[in-house]
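Here it is: the structure, laid out below.
Not every chain of the complex is shown here; the ones you see sit where they belong.
As written, the chain order gives the labels A and B, with residue 1 at the start of each chain.
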Amino acid sequence: MFYHIKELQYNAKPEKPDPVYAKKLQEILGGQFGEMSVMIQYLFQGWNCRGEQKYRDMLLDIGTEEIAHVEMIATMIAQLLDGAPVQDQEEAAKNPIIHSVLGGMNPQHVIVSGLGATPTDSTGYPWNSRYTIASGNMLADFRANLNAESQGRLQVVRLYESTTDPGVRDMLSFLIARDTMHQNQWMAAIEELEQNQKAIVPSTFPQDLEKQEVSYSFMNFSRGEESSQGRWASGPSMDGQANFEYDGSPKAMGQIPSLSQAPAYIHDSPIPGTPPPSVDKANFSQPNQ
Amino acid sequence: MFYHIKELQYNAKPEKPDPVYAKKLQEILGGQFGEMSVMIQYLFQGWNCRGEQKYRDMLLDIGTEEIAHVEMIATMIAQLLDGAPVQDQEEAAKNPIIHSVLGGMNPQHVIVSGLGATPTDSTGYPWNSRYTIASGNMLADFRANLNAESQGRLQVVRLYESTTDPGVRDMLSFLIARDTMHQNQWMAAIEELEQNQKAIVPSTFPQDLEKQEVSYSFMNFSRGEESSQGRWASGPSMDGQANFEYDGSPKAMGQIPSLSQAPAYIHDSPIPGTPPPSVDKANFSQPNQ
């Protein structure tokens, strides 16, 4: 169960409105790696958690914090939209600045939400739950979380540098700091889990059932071998089970596929010499007679 | 530019058809973490790569391999659909097995694709490009890749145990092995990048611009403190810059939000005492006169 308190987790006070920037800021609210994504992702990982209680608790802690981040950014966007221009073409044409603001805004911020934040990204595309992942395997999911926080902090930083509004930058400096913590947090949790299991997810599948001759081989599918220079091409593998190999010209190990002809009821293009289809006509009179 | 050779990378030969399993196998073809996702993800990361050539080459190598994985699974699915039953309700009712196969199949495998694989997941939901990520920051993106390969291998393993068909298991054992390599590969690449930069993405943002007092603090937003027991709650932070702290009862640091009243042209519910709206009527005669 959840409770709400009226104060924001941190200040969301822009110095002045900026509807074009409001459109951009939507990316970290309702975008692929926005706060809605991590909020739903952490909450579902927590609710579905079948592991130790401390992980469930931790997931719900951070999931609950992310609701507060959504709240902060939504509040900021509403204020950035204060006084957005709504003018006709002809009037606006006299003032290029207003005109370009009208062109650069998200029109739904006026027409649909009435100067409020929307659960969409910076192009107006709605948030959807395929952005999130909760597989039940914590090591897999914590890697998803580390990815989400890495992409997220990167985007906030890019937005920080796209404005000079001190109030907006102040709020973003808080989010950037929390993302510093959250990247650290998932790295810590990953390290802890890897101490209890092998590094390859899932660690519980018997490795002798996999096709082991290609388990540690880097395959070069391009002309040229620049890819042989990386850590992934030689030396001990990261899971400590083998050594990396570099296969400069990998061979096909499979058959040339040849599918059998489709049955009559599929109605593919007929092949000359093929017998006619076998529609069951016997049981039916002609249509509508 | 790309070339195709007719042999598959590895065998895709089921022992016998199984249209219900074909529906499930679609998950690793066109699902969120299926082969189409990593194929598009690695190719776009490679094409957009502005870093060292060896990374671009490596990305396009593995992206090209993934096209071959899509090819293998598509071929497998088409064969699992051979001879799928297409019968009327009454006939099927006499044979519960056939009836439950008809109910458990994806109907589009007959109606739409004519016994062919579709670029969709196991519920029939179409693949879309929001499954992929290519941010330009390689450390961020390689974490996305490690996540994708972790989720992917987990799903293949679950599918492996949902069938006993030796031919299907043979192909999956190959994919599982490649995913072992690919998890290793991204871990190796991540390690290499972290040697050249700090662990927090992006590493190039001046840390004194972030709100540093919350950069290493775990905030407890639940009643109860199980979450204090993890590696993330104490000890040195993973980026080596500070120590983790546990904040058992985090305080709100922000304002109580209070949005200003909307302008007249937004047409919110009127608030008693508010002046009437100011629609520009002067320039217009009544409509259609």
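As a convention for this text, a residue touches a chain if its C-beta (ideal position, glycine included) is under 8 Å from a C-beta of that chain, and two chains touch if they have at least 3 such contacts.
Only a predicted model underlies this, so the values are computations on that prediction, with no experimental measurement involved.
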| item | value |
| --- | --- |
| Full complex stoichiometry in copies [only 2 chains shown in place] | 6 |
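The definition used in the following text is that only the chains that are shown with their structure count from here on.
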| item | value |
| --- | --- |
| Interchain centroid distance [CA atoms averaged], chain A/chain B, Å | 6 |
| Sites on chain B touched by chain A in the complex | 5-13, 32-33, 53-58, 60-62, 64-65, 68, 71-72, 75, 78-79, 82-83, 86, 110, 114-115, 125, 128, 130-131, 133, 135, 137, 139-140, 143-144, 146-147, 150-151, 153-154, 157, 160, 170, 173-174, 176-178, 180-181, 183-185, 187-189, 191-192, 199-202, 205, 207, 209-222, 224-227, 229-232, 237-239, 244, 250, 252-257, 259-260, 262-263, 265-268 |
